[in-house]
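A single protein chain has been omitted from the complex, and every remaining protein chain is retained in its original position.
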Amino acid sequence: MSAESTLLYLDGVSVSFDGFKALNSLSLVMMPGEMRAIIGPNGAGKTTMMDVITGKTRPDTGTILFEGATDLTRLREAAIANLGIGRKFQRPTVFEPHTVWDNLELALKAPRRPLKTLTYAISRDDRSRIEEILDITRLSALRNRQAGSLSHGQKQWLEIGMLLAQDPKLLLVDEPVAGMTDAETEQTAELLCSIAGKHSVIVVEHDMSFVRALGVKVTVLAEGSVLAEGSLDAVSANSQVIDTYLGR
Amino acid sequence: MLLRFFLMGLDRKAGIVLTILAVLAVAVPVMTLWVPADSPFHLSVFTVSLLGKYLCFALLALALDLVWGYCGILSLGHAAFFALGGYAMGMYLMRQIGPRGVYGNPELPDFMVFLNWTELPWYWWGFDQFWFAALMVLVVPGALAFAFGWFAFRSRVTGVYLSIITQALTFALLLAFFRNDMGFGGNNGLTDFKDILGYDIQADTTRVALFVATVAALALSYMIASGVIASKLGKVLVALRDAESRVRFMGYDTESYKLFAWTLSACMAGVAGALYVPQVGIINPSEFAPASSIEAVIWVAVGGRGTLAGGILGAVLVNMGKSYFTGALPELWLFALGGLFVAVTLFLPKGLLGLWGQLTAKLPRRNKTAALPNVQTANQTAGQKGA
Partner (left out) sequence: MRRALRWLMALYVVVATSTAAFAADPRATDLRPLVQALGSGGYSGTEKALAQLSEAGDPAAVPVIEALQSGDLFVRKADGAVVIARKAGDAYTLTDPLSRAALGDAPAAAVEKIRINNALRRAISASLGALTLMSPDAGVRRSAADAVFKSRDAQALETLNAAIAKEQDTRIRAAMEQARAAILLTGEAASKMTDAEIQSATDTLTARGDRDALVLLNMVAGSGASDVTKKLAAAAVSTLEQKLAFWAALQNLWYGLSLGSVLLLAAIGLAVTFGVMGVINMAHGEMVMIGAYTTFLVQEFFRAYAPGLFDLSILVALPAAFIVSGGVGIVIERSVIRWLYGRPLETLLATWGLSLALQQAVRSIFGPTNREVGAPSWMSGAFELGGLTITYGRLWIVIFAFAVFAALLVALKRTWFGLSIRAVTQNRPMANAMGIRTARVDALTFGLGSGIAGLAGVALSQIDNVSPNLGQGYIIDSFMVVVFGGVGNLWGTLVGALTLGSINKFLEPYAGAVLGKILVLIFIILFIQRRPRGLFALKGRAVEA
């Protein structure tokens, strides 16, 4: 497949930490607007994969191209984020001393240079965009609450909201429903599905029912490389996947 | 735009601070120069200089709070920027002495004549002009901070490591300024100043003027700092203080943000030093001592970090205590200061202002959350008007 038409293109990416191979010649391709679920046992390299895409970790070898042209392995985190790659961490990290509104305002797509932010004044468009996201994430009533005082689920949602505000072309979402109630999990699945199409999304998740609810193509990682790829039903039937991950 | 920037930082706390400073700027000159000496409301010139000194320390504390309280950078070397600003001013004051020195050399300060130097080193050029010296007061600490920060932040030196290398920085400067060949008067530093901008530096009116200038500098710096904090940039700073990598993944180049605050803070510290030198009449290498930087940290800790006003309060209170102890019970001063360090970190992690905030927040807490949206809307409309 040619790299040009892809959104994200990983080829032969390897990372090792003190001899331990976290990623072993990993290859993965994402098309624009696609949504993908990544599953795999602990230590399969899911988080490391996110790290190399977002620039937190430099790969030892391999190519990572964004939109078929930009080499991500040479860029720093902030530059990668500004290309349009957003990331949500496993543990929700919102800015606790700030209000919900300020959290979204910080995330909102806008010039990121210090002098621009020093003189930044919120515009009408920006305000309505934040209002919109507050609606989507059901946080409208809590807009002036300190983010630190939100419940765990609300923080997860705020963080997803912040990702939306960033308006990235590609979202990397790490275990978005960890610690959520069933109802919240369902709502989150709906939310993610609704944003796919406009954005490409990679979801890393352990919760099988959640992955099923997403109903998207699944990639199974094991020991740093791709074990299987396809619909959830197809990979669930794969004997290798059963051995290494799902269990008998 | 500038007006909007300053207005943004104007909250109630800023109002209180600026009002107090305004009162000081008016009352102190009146009480010193016009109230007769036998009146109980008369202030001696000595007291004015002492107050001026406290306010210079307050400005240093404000600068420190900007980086420690809002960016999480605990600088143990801020006294270095203070001292550099002080030296820049000291060099101007040395040049003003002209031929009135002991050796009567119109060009060279006494200590250079003493070292058998025949001409002024190049880095002393221009310091006979006040505007140049004033510029250097900002540029020298600012440039050093920029260079240091550029390397340090870019290589992601953080936390304790950063603190330790700031300490190493000021220690290296201490050793350097002790050297006679550096051309800054070595051990003795710069002193025996005669006049500033043509006015006798010992005169009562000059002293009062210096005090008023200090108040003005403090007020202006406070407004700049609180403007920065209230801006979106300030919000980014607070955000990166708590979760730097998260901010990075949002596309903010956190290094430039820290560098901005760090350099701004160093410039403020430089101004504080520059105002300090003419009021105490001397600048010597001991200002670079690692201990002075750490002492400045405790001012901020006592007042409450991340509050701006706290640093000012802490600096004034601790230094009043120091003046009292070193006069009355010199043996006990280090015990008191040491105890203060321990007590504040153990029992007052948020400082005096934090304590006050906690006490006042206890009762009306529930009402406050309900009232908050209005405040937010008010802020937004204020922002819109300015734009």
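Which chain is which? They are A and B, in the order written, and residues in each are numbered from 1.
Note that a contact is a pair of C-beta atoms (placed from the backbone, for glycine too) under 8 Å apart; a residue touches a chain by one contact, two chains touch by 3 or more.
Being a predicted model, the structure only gives us computed values, none of them experimental.
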item	value
Of B:Trp117, B:Phe341 or B:Trp356, the residue in touch with the unshown chain	B:Phe341
Residue touching the undisplayed chain, where the options are B:Val35, B:Leu120 or B:Ile165	B:Ile165
Chain not shown, touching residues in chain B	74, 76, 148, 151-152, 154-161, 163-165, 167-169, 171-172, 175-176, 178-179, 290, 294, 297-298, 301, 331, 333-335, 337-342, 344-346, 349
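The definition used in the following text is that only the chains that are shown with their structure count from here on.
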item	value
List of chain A residues in touch with chain B within their complex	54, 56, 76-79, 81-82, 86-87, 89, 93, 95-99, 101-102, 105-107, 112-114, 117-123, 127, 143-145, 162, 166
Chain A contact footprint on chain B (complex, rising order)	1, 4-5, 228, 231-233, 235-236, 238-239, 242-243, 245-254, 256-257, 260, 369, 372-373, 375-376, 380, 383-384, 386-387
